[in-house]
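Shown below is the structure under consideration.
For this depiction, one protein chain was excluded, whereas all remaining protein chains were kept in their positions.
The letters A, B and C name the chains in turn, as written, and every chain counts its residues from 1.
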Amino acid sequence: MSEPSAPALSRETATALLRDKFAPWVQALNLSIEEIGPDGVAMRLPYSDDLCRTGGLICGQAMMTLADTCMVFVVSAALGGFREMATASQNTSFFRPAIGTDVIARGRALKTGRLLVFGEVTLYVDGDDRPVAQATSTYALPPPKS
Amino acid sequence: MSEPSAPALSRETATALLRDKFAPWVQALNLSIEEIGPDGVAMRLPYSDDLCRTGGLICGQAMMTLADTCMVFVVSAALGGFREMATASQNTSFFRPAIGTDVIARGRALKTGRLLVFGEVTLYVDGDDRPVAQATSTYALPPPKS
Amino acid sequence: MSEPSAPALSRETATALLRDKFAPWVQALNLSIEEIGPDGVAMRLPYSDDLCRTGGLICGQAMMTLADTCMVFVVSAALGGFREMATASQNTSFFRPAIGTDVIARGRALKTGRLLVFGEVTLYVDGDDRPVAQATSTYALPPPKS
Partner (left out) sequence: MSEPSAPALSRETATALLRDKFAPWVQALNLSIEEIGPDGVAMRLPYSDDLCRTGGLICGQAMMTLADTCMVFVVSAALGGFREMATASQNTSFFRPAIGTDVIARGRALKTGRLLVFGEVTLYVDGDDRPVAQATSTYALPPPKS
């Protein structure tokens, strides 16, 4: 999805950005970057009782937050480096409960335009290939300075 | 939107539910119920540096979480009492930044069916009637026991 | 939603645009402009057996098409004149069936930006104020020429 000449956004750089560019409340999720490249990003939300409604059910709010955060890295990796951007819209569908387990996000860009980037993030519980949720997003990039 | 005979869900009961039925990570937002009735619910997200990316910009993830939480009360109030329910989908659009201020959510049900409830939550910054974001949601109710 | 100085897009001009700027297959719906102004647009989809699945049920595809067409006029009216634009996304929710009757669309802009416009269209059956469907949309405007 990215131009071949785009320089890589390394896992180390992305991990540092995760600490620097996101709100403390989002950082409290202890997200980590599992894989990052121009073709996609995988992130992990570790299980915590703090994220659960009754019964070990991970709340949908944490999953929407994971998906949005993952997309920031998808877009940045597709563009070759971190970019300030604004979520224009995120549509999240919830298929199955995630109970008592880490959640893995796998995101990819569907279209990388000059002003708009479209992407998709699918969420899984660790070790199961049936999706638990999916988000499709539109991000607006700041217009290039002339 | 609710049947006329639906008993009220009081602000006190809703406030207690906010402490009992949501994940600790969601409770960290310190949301409060401002108004609640069968025709709609208003909630407040108090400003906190913990919710901000750089520059006092309240993160979209907190706004999606506010909208989802508000809709649980919209649906419960429309149905006359708290109901277990699952978010089927939430589509959130972001119009303007919310900077350095509380965010107010105003939600209402658009259709209260037996199995599906549709609703809409519009977010404002306190004291400005231009919306900063809007979420439309579908919730699935558990099938009635026979 | 529009700037005060925006010149009006009249109902006559809009009706002519409906003939000139849309695909013949969309024109086959015989849509008409009922009201148009900077604060919103109302359009009518007249009932026809051609739009129905069995039982006089107006197909959702016609309602999505009505909503998208209405939003083009909402955006144009908010901007003061017809603009080439591209739908970036449209999220449509269907609440109730529309059976054997005209469908009325009422659309308005939620945010009119320089590059993105957000809007909402609610659909009704004629004479009933309960919505049958609702669409929220994002439109991308071509960047201003420098």
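Some notes on this structure:
Heads up, the rule we're going with is that contacts are C-beta pairs under 8 Å (C-beta built on N, C-alpha and C of every residue); 3 or more make two chains touch, one makes a residue touch a chain.
Computed from a prediction, not measured in an experiment: that's the story for all the values here.
The missing chain lies against chain C, touching residues 21-26, 28-29, 48-54, 59-62, 64-65, 68-69, 86-94, 97.
Contacts to the hidden chain, counted on chain B, fall at residues 88-89, 91, 115-116, 138, 140, 143, 146.
Interface with the hidden chain, as seen from chain A, comprises residues 91, 93, 95-96, 110-111, 113, 118, 120, 130-131, 134, 136, 138.
Just so we're on the same page, only the chains that are shown with their structure count from here on.
Chain C has its Cα centroid 33 Å from the Cα centroid of chain A. Chain A and chain B have centres, each the mean of its CA atoms, that are 23 Å apart.
Taken residue by residue, chain B touches two or more other chains at 91, 93, whereas all remaining positions touch fewer.
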